[in-house]
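A single protein chain has been omitted; all remaining protein chains appear in their positions.
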Amino acid sequence: MAGRKYVLAAILMVLVVLSATSATLPLVKAEQKKEVVLYTHGWWQPYPRNRYNPFAPRHIGLTGLVKERLAFWDKLNNKYEPWLAESWEFKENEKKVIIHLRKNVYWHDGQKFTAKDVWTTLMLYKLFNRPIWKYISDVKVIDDYTVEYDVKEWSYLLPYYLLYRDAEIVAPYHIYGKFAEQVAKAQSESELNNIRTELIKFEPKTVLGTGPFKFEKITTSEVVLVKFDKYWNADKIHIDKIVLPYITANEVGWLYYRSGQLDYDVFMMPPAVYDEIKKLPFAEVTKVYDLSGFAIVYNFKNPYLRDLRVREAIAYVIDKQKVAQAAGGSAFEPVDYPTGILKVVEDKWIGDIKSYLNPYNTNPSKAEELLKEAGFTKKNGKWYTPDGKVFKLSFVVPGGWTDWVAAAKEITDELKNFGIDVELRTPESSSYWSEDWYLGGNYDLAFDFFGAWMTYPWAAFNRIFIEVNDRPKSQIQGQDFEKFFENVKLGGPFSGTVNAMQLTEKLAVIWDPKEQKDTAQKLAWIVNHYLPIFPIAEKQLMIYYNVQHFKWPDPKTHFNLWQAAAGGHQEALGWMIINGYVQPNPSYWEATSTTPTPTTVVKTETQVKTETVTKTATATGTSTSAKTCGPAVLVALAIIPLLMRRRR
Amino acid sequence: MLDTPIIEVRDLKVYFPVKKGIFGRTYYVKAVDGVSFEIPEEGIFTLVGESGCGKTTVGRTIVGVVKPTAGKILYKGKDTSKLSKEEYLEYRRNVQIVHQDPYSALNPTKTVFQSLAAPLKRWGIAKSRNELREKVSELLELVGLNPPGEFINKYPHQLSGGQRQRVVIARAISVNPDVIVADEPITMIDVSLRIGILDLLLKLKEEVGTSYLFITHDFGAARYFSAKGGGSIAVMYLGKIVEVAAAEEVIQNPLHPYTKALISSVPVADPELSRKRKPLKLKSLDIPSPLNPPSGCKFHTRCPYSTDICSKVEPELKEVSPGHYVACHLYQG
Amino acid sequence: MDGSSSALKGYMPVLKWFTKRLLIALITIYFAVTLSFFVVKAMPGDPVQALIQMFVSQYYMDYDSAKSLAEAAAPFIPKGSVLHQYISYLISFLHGNLGVSISYSTGTPVKDLLIQSIPWTVLVVGSALIISFAIGILIGTGMAYVHGSKIDSFLAVFFSVIRSIPEYVVALVLLIVFGFHFKWFPTRGAYSPNVTPGFNLPFIKDVLKHAALPILSWVIVHVSGWALSMRASTVTVLGEDYITYAKIRGLPSRRILVSYIGKNAILPLFTSFMLSIGFMFGGSVFIEYIFAYPGVGNLLYQAITMRDTYLMLGVFNIIIVAVVISALIADILYGVIDPRIRRGA
Amino acid sequence: MGNERILEVKNLVVHYLTARGPLPAVNDVSFSIEKGRIVGVVGESGSGKTTLALAILRQLPRLTRIYKGSVMFHGIDLVKLSEKEMNEIRWKKISYVPQAALNALNPTIKIIDHFIETGNAHGINDKKLIVEKAVEIMKMLNLEPERVLYGYPHELSGGMKQRVLIALSMIFEPELLILDEPTTALDLLTQRLILDLIKDLHRRTHMTVMFITHDIATIADIADDVIVMYAGKLMEKGDVFTVFKNPHHPYTKALMSSIPDLTGDINKMRSIPGSLPDLINPPSGCIFHPRCPYAFEKCKREEPPAVEIKPGHVVSCWLYSKQ
Partner (left out) sequence: MKMAQNGSSFSELIRNAVEDWIIIPGKIIARNKRGLVGLIIALGYLFVGIVGTHIIQEPQSFTCIPYEPPSILKWPPSFEHPLGCDYIGTDILAQIVYGTPIVLQIALTAGLITTIIGVLVGLTAGFKGGMVDTVLTGITQIIMTIPGLPLIIVLSTVIRTYQPWTIGALIAIRWWTGLAMSIRSQVLSIKQRDFIEAAKVLGMKTHHIILREIMPNLISYIAINFVFAAVGAIYASVGLYFLGVLPISTYNWGVMLNMAYKQAGGGASVAALHYFLAPILAIVLLQTGLILLTYALDEVFNPRIRTEVS
């Protein structure tokens, strides 16, 4: 009899509780804001095993905040600044590098940081054949704070690998020492294999590092870090806690931005969102170069695409400006000269040969000319190949990457309008970056990065001529791709023939700036003239930061700090924090801590700030009750007719 | 009659497998358990019995929608189980059925014309559309739906119960059958129209020469139909015929205790008479489960006259006076 | 019924029926598992390849060591012909071993991942199911009471339209409006960092808050279906003689509502309710994806995008088993609830 | 028999509200029932006899309204009573046995609960008392109380269900019992049993009974008075002996000769020509005139008044009107 009543009561209660608690939530948070908390996103979900082992796939990284490298890499100037290392000596003659470590550094479990830990980490990197071991043959512990590297191959990239790329010290000896010793002693590949398997299965208790913040916990929605009190530079750090909510999608990041729930992040924003976020009184957005962009890759397996004229024609059809706009107007800039050299260093490397370079401004009539020259014919607005078939190309981009997909759609439309039949395919991204699609060369046109996150041009040319994700270009762009660039006839300001692959390798090892420039210019000219790929637009990183909560370094004067966020925004944040560039904004944090009741705090806060804040800010005392009632009233409204019905 | 009967049923048995509850175990219901009778050419044979006695199953077996478990059905002297395919089809066409429920017997989505034209087309009785219309109109007139034009394009829901039953009869006779199994044709019809339907069937017997197996639970209807058409009545109980005789003989002079009980229970539309009557009281009102029928005479559990022999030996159907057969130990001499 | 004469005799057929029903369930599971194995196996994309690419791009390894590492990290990826894989999969399935995930911290047993995710889905979808069922029944009964009226026909159309609005649309709108605009509810995940998981009030409150929007989305979409079926069922019951007769007997309307209309009208909905419970693990992909809720649906989405074959199979099989079991339970319970079946009509 | 009129129906009109307009299911019916008598109401399907019963109980289906008239029960007009007052009378004073019985019991609760809830609904909360009463009545009706009370409806045969319903209607020993086709759809022998039980019950309790049926022979068997209805109209009423010996109304006559019974002359039996009228567009004048062999001009034009040709014997037909 009464069962129905109880069900009803239970539902009502659940809803009332839900709405009541939800309304009180912001108040509780406001109260806790006495400790300075910074929000930036993370992408880790807590799953049962191996999240803390730095050698396991999908482990929790947190470089720059929890873990540190030997040096900070100023990407803009290609300079290295001491971090875990205090100083270093590159001895070319002895083929040795000596690194002096910082003293007073502690692991988060309280153990002292020594050279042994560097050795351990590097031995384990050896186990996984990390690139640094292409350049060095051994690592030696000289004393507690000195490490010596025996260099195998002297290269301009040494500092990059030794101090930055493979210099993240993640494995303290007291935990990983046994593995490192095994590696040092190991004789055969099978032994190494066993160690690898063992190491991957190893489950440490927590994420361990030496950085300014200590890993506290991971929940289904967040990772929480707290300030490490024994950090050597702890006095300069004024942030007590960093919370990294789990966000994997841009669109969700924007929503966090809008509501002021993030303090620092780099989600790519389309113009509409960018404009809106910039208008927020508490938000600031600084754009830096991502040091990468996207390019069309021509597959040389396709007989028509082997013809330079066809590649050029396609380049002339594409409107780089529009494609960049489609990919995301505020985040992409069209390439001026498709050479592979990044814009930020364009003047430095190719400033004096620009007149010899082709910008490939959109020119359909030129494209038509080129195609006709190549034997193509146009009938009813459609192009036919010299052997009379419809000129049809497949265009493959990774499905989940909406900016690329949007750009690819625009390119497809442009090519279709021009009369080339292009079929756009969007396989799932994990499948795209595998031998099923791009890496297996299964496409006519595809997208790839160019620039490769380094201002020194070697990385870009390496990706163009040598390998992508350690797969040779012959696998990606056709068996005879290399043949095309073995004997390249130079033109413009240069003459003679060169081997593009050899030039690229040369660029890696030479230290002489003049020689570097000459080599890079030749390679840039080759790319620009022979179009192995066609770079279209460069990406820009939009760094969002909350100026209401924190004070940040001025982008005008400290551009290099912001530019460092390219390829590692958390690391840049860590660097800014330990150097005291990020300070809590007293007007925000002190106001909160001095006022007794949190409710009024939020109120005054919203009144002081602009009107936009009032609308979106956290709940005020008066609106709380109204919100509590909201859902309850809705439910009640739905039930009233029923109750009335029954009474009859 | 000297002619071979048009239908002869010999020792027919029909058992149905039945699942009891959801918990498995298959039992067999002996719906018809050894029934023999014949329908004379242009004659009437009536089966009377309470619900569940198996009378409908007999009818459905004769028209061929239920397969007999044992026994034979002879059509014009020929065993129907041994007919060639064409002969069997011919037999099926010649034996038609009129169902109890005129609401369920007509496809609600088809007009009267569509319902009647389909069998005519199937058997090539009428071919062109005009021919079909003519023939259908003829049929409707024959069953008393006048004028046919008023009914031909109507859907079943636009007709009254009596009119529907007439359409059903028209459909049954459309293929010129020899025999019609009339399975409770008036039970669902309004009281005031029932005799009309019976009269129509009798009229068809006269005019077209149809024979009937008339199945009913209503002694009044059985009497009316059989007596007017000169047929006999058989009373069924739990899958068996317990008494057969000419119509009036069964009504006026029932011999089997079961028949007696039934007939004495029928209400009479005469207040004085009905108040004087003393219905035969049975030992029990519960019909035994057909899954587990009593031994011996199936009626012995309820029969006020039962003796020891009744529970042991099953009485056979014997002629006790000319044309009057009873299956009861009381009359076995 | 003479079952009482011998207790054992009475239960034998039940036992027999149960065995038969169980056998059918097992056969169904077998075929469904087999079917999904081959479908998933037919998916393009080698899981080892996906792993290699991850190593190369995220950890800067060279291809060969990435390959050996991938193979080392994934010793569980069976080699050999598909048939061989199938058999070994079946055998380990029988042992309760669902294989190992390659996408989530490679090497984590799928079982562990499922054990982590299932409670969240049960919480969200389970309570949403119960809430929507309860509300749906209330609304449906109300509509049946006024069936034929303007309100009823309006509501009938309204609910059919609501029912056809895709759940991702509802979830998105709720997320944007209540999560970000009004900030009434948290938008992602299952609980906040400032609470300690366990049986304590702040944690429970926090979990409920996080579950609110996913539950609400589900309820909005599904309540209409229940309301409409309940309406139909109640209208049928309202036309039954026993309702009229109960009214004539002067039974109080509450009694008629509960034990006459309620009981008899809910019975036919019961089976589909049980089946919905079975399907709840597979039915929440969109909602869990949108709210980043760490349930089975999200796990499945991740598994598919990462080509995590065994994780996918694990989720599929959990759903299949859940569906079959809930159908089995529905059959048994139906027998218990409905006397007509319990006592063999 | 006493002359106290326990129920008086006056000019009762009940409408079904259909999409095509109101349908008078009961049209201007007046009669009275004397205490202790069995009154049989006979009519074909659609004659409005069940509607009449439900109207007396004020428990009409949806979209059905009492349009006009009164139902006086002990001098109180039931039509005007509030729902609460009506509930006092319903079941305690007037109870009802529904037609068919197949589906009148809740399939999901036990028989005993039907008794208990009915008792509870009318203020008797003593379970034991109700069960005792139920057992007593059931014994009177030849039912085994132990077996029946603790079973579910689907476990009972049709005859048993019908008897349970009668028992249920008797627990308050009502003054007036309305039986709506209690024997239809039952086997002949069960029909006979139910009729005998009702007679027996009547003899013992002297309650007043209104017996509704389509079978005129059953009326002859059980009733003291008879009311003949056709298409919502009262055609003829009177003492059962008088009416059956000497039916006056052409419809009554035709109805009697259309029943194939066991005693009558089969050659005199014939059906009534034509079919039932459409009640939304009824024929003008006497509603039976299209099927009446005696119909004359006036029948088509004017509705015949009810004429009492003998005390207690009323006929609505122009043949007997003095006008």
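Chains: A, B, C and D, in written order; residue numbering restarts at 1 for each.
Here is the rule we use: contacts are C-beta pairs under 8 Å (C-beta built on N, C-alpha and C of every residue); 3 or more make two chains touch, one makes a residue touch a chain.
What you are looking at is a predicted structure, and each value in this text was computed from that prediction instead of being measured.
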Chains still shown that are in contact with the chain withheld from the display: A, B, C
Among C:Ser36, C:Ser57, C:Gln85 or C:Ser127, residue touching the chain not depicted: C:Ser36
Sites on subunit C contacted by the missing partner chain, in the whole complex: 28-29, 31-32, 35-36, 39-40, 42-45, 157, 160-161, 164-166, 168-169, 172, 175-176, 180, 278-279, 281-283, 285-286, 289, 300-301, 304-305, 312, 315-316, 319-320, 323-324, 327
Interface residues of subunit B (partner: the chain not displayed): 60, 63-65, 89, 92-93, 95-97, 99-101, 104-110, 115, 118-119, 122-123, 128-130, 154-155, 157-158, 168, 171-172, 175
Residues from subunit A at the interface with the omitted partner, ascending: 249-251, 254-255, 257-258, 269-273, 275-276, 322, 325-326, 328-329, 399-400, 402-403, 405-406, 409-410, 412-413, 417, 423-428, 431
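As a working rule, only the chains that are shown with their structure count from here on.
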Pair sharing more residue contacts (C-beta pairs) when B-D is set against C-D: B-D
Subunit B and subunit D, separation of their C-alpha mean positions in angstrom: 32
Whole-Å gap between the CA centroids of subunit C and subunit D: 54
Partner subunit D, residues of subunit B touching it in the complex: 50-51, 160, 162-163, 190-199, 217-221, 223-224, 227-228, 251, 261-263, 265-275, 279, 282, 285-287
Subunit C residues touching subunit A - in the complex, by the definition given at the top: 44-46, 49-66, 68-69, 72-73, 75, 103-108, 112-113, 116, 120, 127, 131, 134-135, 138-139, 141-142, 145-146, 151, 175-176, 179-194, 197, 205, 208-210, 212, 253-255, 257-259, 262, 292, 294, 305-307
Complex contacts: residues of subunit D adjacent to subunit C: 54, 57, 59, 61-63, 87, 90-91, 96, 98-100, 102-110, 117-118, 120-122, 152, 154-155, 168
